[in-house]
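Once you've had a glance at the structure underneath, I'll fire off some questions.
Of the protein chains in this complex, all but one are displayed in their positions.
Labels for the chains are A, B and C, by order of writing; each one numbers its residues from 1.
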Amino acid sequence: MTDVTPIRLGMVGGGNDAFIGGVHRIASRIDGRFRLVAGALSSTPEKARASGAALGLDPARTYDDFDAMAAREARLKDGIEAVAIVTPNNVHAAAAMAFLKRGIHVICDKPLTSTLADARKLVKAAERSNALFVLTHNYTGYPLMRQAREMVARGDLGKIRVVQVEYAQDWLTQATTGKQAAWRTDPAQSGAGGSTGDIGTHAFNLASFVTGLELESLSADLQAFVGGRQLDDNAHVMMRFVGGARGMLWCSQVAPGNENALRLRVYGDKGGIDWEQENPNQMWFTPYGEPKRLLTRGGAGSTADAARVTRIPGGHPEGYLEAFATIYNEAAEAIVAHRPGKKTPEAVVYPTISDGLKGMQFVDACVRSSARNAGWVKF
Amino acid sequence: MTDVTPIRLGMVGGGNDAFIGGVHRIASRIDGRFRLVAGALSSTPEKARASGAALGLDPARTYDDFDAMAAREARLKDGIEAVAIVTPNNVHAAAAMAFLKRGIHVICDKPLTSTLADARKLVKAAERSNALFVLTHNYTGYPLMRQAREMVARGDLGKIRVVQVEYAQDWLTQATTGKQAAWRTDPAQSGAGGSTGDIGTHAFNLASFVTGLELESLSADLQAFVGGRQLDDNAHVMMRFVGGARGMLWCSQVAPGNENALRLRVYGDKGGIDWEQENPNQMWFTPYGEPKRLLTRGGAGSTADAARVTRIPGGHPEGYLEAFATIYNEAAEAIVAHRPGKKTPEAVVYPTISDGLKGMQFVDACVRSSARNAGWVKF
Amino acid sequence: MTDVTPIRLGMVGGGNDAFIGGVHRIASRIDGRFRLVAGALSSTPEKARASGAALGLDPARTYDDFDAMAAREARLKDGIEAVAIVTPNNVHAAAAMAFLKRGIHVICDKPLTSTLADARKLVKAAERSNALFVLTHNYTGYPLMRQAREMVARGDLGKIRVVQVEYAQDWLTQATTGKQAAWRTDPAQSGAGGSTGDIGTHAFNLASFVTGLELESLSADLQAFVGGRQLDDNAHVMMRFVGGARGMLWCSQVAPGNENALRLRVYGDKGGIDWEQENPNQMWFTPYGEPKRLLTRGGAGSTADAARVTRIPGGHPEGYLEAFATIYNEAAEAIVAHRPGKKTPEAVVYPTISDGLKGMQFVDACVRSSARNAGWVKF
Partner (left out) sequence: MTDVTPIRLGMVGGGNDAFIGGVHRIASRIDGRFRLVAGALSSTPEKARASGAALGLDPARTYDDFDAMAAREARLKDGIEAVAIVTPNNVHAAAAMAFLKRGIHVICDKPLTSTLADARKLVKAAERSNALFVLTHNYTGYPLMRQAREMVARGDLGKIRVVQVEYAQDWLTQATTGKQAAWRTDPAQSGAGGSTGDIGTHAFNLASFVTGLELESLSADLQAFVGGRQLDDNAHVMMRFVGGARGMLWCSQVAPGNENALRLRVYGDKGGIDWEQENPNQMWFTPYGEPKRLLTRGGAGSTADAARVTRIPGGHPEGYLEAFATIYNEAAEAIVAHRPGKKTPEAVVYPTISDGLKGMQFVDACVRSSARNAGWVKF
């Protein structure tokens, strides 16, 4: 029988006015596998404490910084087993390493780090650690993306030829000053990629996840359309995959009319699929020469991999938070197996540090290609 | 500052192979306001215990029946403050009364009861009790339904003339034997209404919630298309509202191609809205004579009432579970206020026992009208 | 080989500022089977002549009234073979009879007449005549409606249980004074039905056409929401068909956000279809228990009846005018066969005077039922 003792979770970042911290907390609660018991919720001690109180954390376990938290929690008998890292990108590496070296599992937001060098260091730290590392490329948690992956793998689409992936938003269309915008457009906190780092990595990760294709090289044309912006806010990328498939990736944060429009289309010699994140409970599948079919999460034709991460019947929409929670749930499966020293069950799927490194390489390749007039860069 | 101590929750029904019990549990967890600590999860003691163990409940608080649970929990210092009732309809009344008379708040699934007589008894019991009664007409928890209600109330649509509401499913298209189908098509457990009780009450409740209209009379033509079925599986209803508005309601569980297709359209002399539950993050709004606008949850034009129950930004879809959680969250707001004896805050909105009674009256009126060749029945 | 000599066509009504006259003219041209050579285009002689000149008609064949036209054209060696009648409803009967009695084929706009009595007279006149009578219930010309009919007939949906048909517009939401609105809301010109006559007849005809079901009885609740309006602008109708199927029909001209939203849904025990006129090149088909399929005009799965009236490949949208032209083309097939005295080819399908009579009976039944508090009226 499954061990249902909740996993003791800590959090780094995610103070009162953060966006993604709140998402991680909800995600950790949905399936009841985690209990948040400690936090270093802000780089400002006062805010850290206030945020902890608002969440009902024990003041003794509300820390001023992640190092103190890692050190003390590692010594507690009922210290945290896992930590969620939800800070700006440039803090990920140091924070993650503090916990990894103490054997505390890490659930880290994406992109992996702010620099490729940091990413490589972190990979090494993870290799040295016995703890698990889970990266929240949350879109891979959508049941229909699991299904798409299974359909590609079993040949429903035939040999893959063309990948069209795009991720469009409009919230940075004009110069903006909010906290969310501020750190995301600051190279010191975000890294070398703007839209490429923030959302392009999601698009690239999802395309890779579903198709299983390895990128061979890319050609990228990056733009910063808003005056004074230091990082790209729009990017056009052509991709060549190992084995001959080709793709295009468009990411933009300056496309009015798009809230969070991640879309993936994959075409093979036997069929095609088309999925949009904003309406994630539906996916088009067309076997070549037959009528288009609208597959639904939980509906007719659901595959085993999709059913495994589906909570409620078709027509009862699951959303972004459930997909995010699925990553947490997969992490829980692995962590619970790990308690008695067992391996992660085979069915469990989550984005790893290796996916995180690929994301950083993707950003790096985009930036280098664009600097060379969109010349091809090997991946 | 808000009291963040989780509310101690018990559950009646919702054992291992139930659908709606799992939904209630997730809903109770999403916002972190409840902790499930006790249960009488099945009418079969063995299953009740196994289900409790699977949920990690203390065996001492895993009860064989709801009476025992109500009696003992009421005496415990840290006994449950609220109970979720998620059994077949015919058990609701007795279970709810057991807790109400002990001052334990009730969160009850819909429809209120299986008979109108039971509903009336329960209303009296609730009036005698100091405890709160929350009915999970969960579709009223969708942010855009809150917004629609606010828009109607402030006159964006002008005087309401026409209401079109429908709720179509297809899972009972053929004779079926599953547990979910079994009790829903059994008059002894479900009551006099089939599709009218199971989903028609949702449709009626949502239309009433959004428009604020009071039903004056209805004319209903009910059918049981599947051979041997004792309860309606399809219903056509014409409605007349106080003040002159008219409406149609269609509910069906035999409409192939419909998973859970609840749709509400409201038309006034200044504008119209159109919303579909299967894609709940979007709502059409047309001010008469202007282009149609696609309003999004969390997007441009969001109203205060919608924003109040919105967790994440536009384009990051919230779904059925979040809407359900909003009912739980509203219940939490009321319960926490109630701890020190305060009133429910004014902004808090949830379906009450009075809505539950109206739902039962709706089913009763449909059945009576249909028996009289769809003659008009006063409401 | 098909006789490709264009059919000589006359027109009654359809002067300069008319809507439907222009539609008929385009429809008559699309497939090149007709040539407009004569007209009595307006009840105002001056306007009739100006309209004729604008269309390039021979002034000698531009008539001041339909009687003169019928009389003279019947005597000409190259007189018109067919006439299109596109006046307000109250003129249809007299005009049609003038041509029918002279053996000139009639293509008449719907509804058939303004009164049921007129309709019955016209039916008799048509029976006495050797000429053909074609009623332009144009929506039956859409390829996917032909396909739907074929699919129902061959059993793809199983036994039909439920018909949901609606036709919503918003152009009469407020009191209005244009010419199109004026005659349509005037009982003297339109007849007893407002929205029921103008668009309800289309909806009823289309539902009948696709399902092949015969109406047994109906219950109708009609409203005139706009102050001072003499005819219904919104109607709710419940229907019982011979054989046990049931249906609902909603027609409205006061539903903001609807331009010309005719939608037909049909559900049987094996499957369901769903089609919307505003995007007529797509139709949903769900075989029960399988994923929804989006059938396209000209696409995979097209049936013979659809292919027969399809001009261009899938993805190249055909629209309202092509569907209308298909009625004209069917008329042409019949007329050309009739030239040497042959019967209409079996494959040819068009709405007949009998459909027209049923439409008038539908309006009459709606009005009578509504007057009796929506009591059931036999059909």
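Just so we're on the same page, contacts are C-beta pairs under 8 Å (C-beta built on N, C-alpha and C of every residue); 3 or more make two chains touch, one makes a residue touch a chain.
Everything numeric in this text was worked out from a predicted model, so none of it was measured.
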Interface partners of the hidden chain - shown chains only, full complex considered: A, B, C
Residue in contact with the excluded chain [from A:53, A:181 or A:248]: A:248
Query: Thinking of the whole complex, not just what is shown, which of B:293, B:308 or B:338 touches the missing chain?
result: B:293
- prompt: Any idea which of C:187, C:289 or C:317 touches the chain not displayed?
  reply: C:317
Task: Write the list of subunit C residues that the hidden chain touches.
output: 1-2, 4-6, 19, 22-23, 25-26, 29-32, 53-56, 169, 258-261, 277-281, 296, 298-299, 311-322
For subunit A, residues in touch with the removed chain: 157, 161-162, 164, 166, 170, 173-174, 219, 221, 223, 225, 234, 236, 238, 240, 246-248, 250, 252, 254-258, 265, 267-274, 284-288, 292, 373-374, 376
Query: What is the set of subunit B residues that contact the non-displayed chain in the whole complex?
result: 285, 289-296, 299-301
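Here is the rule we use: only the chains that are shown with their structure count from here on.
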Message: Using only Cα atoms to place each chain's centre, name the chain farthest from subunit B.
response: C
Field: Length of the line joining the C-alpha centres of subunit B and subunit C, rounded to whole Å
entry: 44
Task: Mind checking the centre-to-centre distance between subunit A and subunit C? Centres are C-alpha means, answer in whole Å.
output: 55
- prompt: Using mean CA coordinates as chain centres, what's the subunit A-subunit B distance in Å?
  reply: 34
Field: Multi-chain contact residues (two or more partners), subunit C
entry: 285, 292
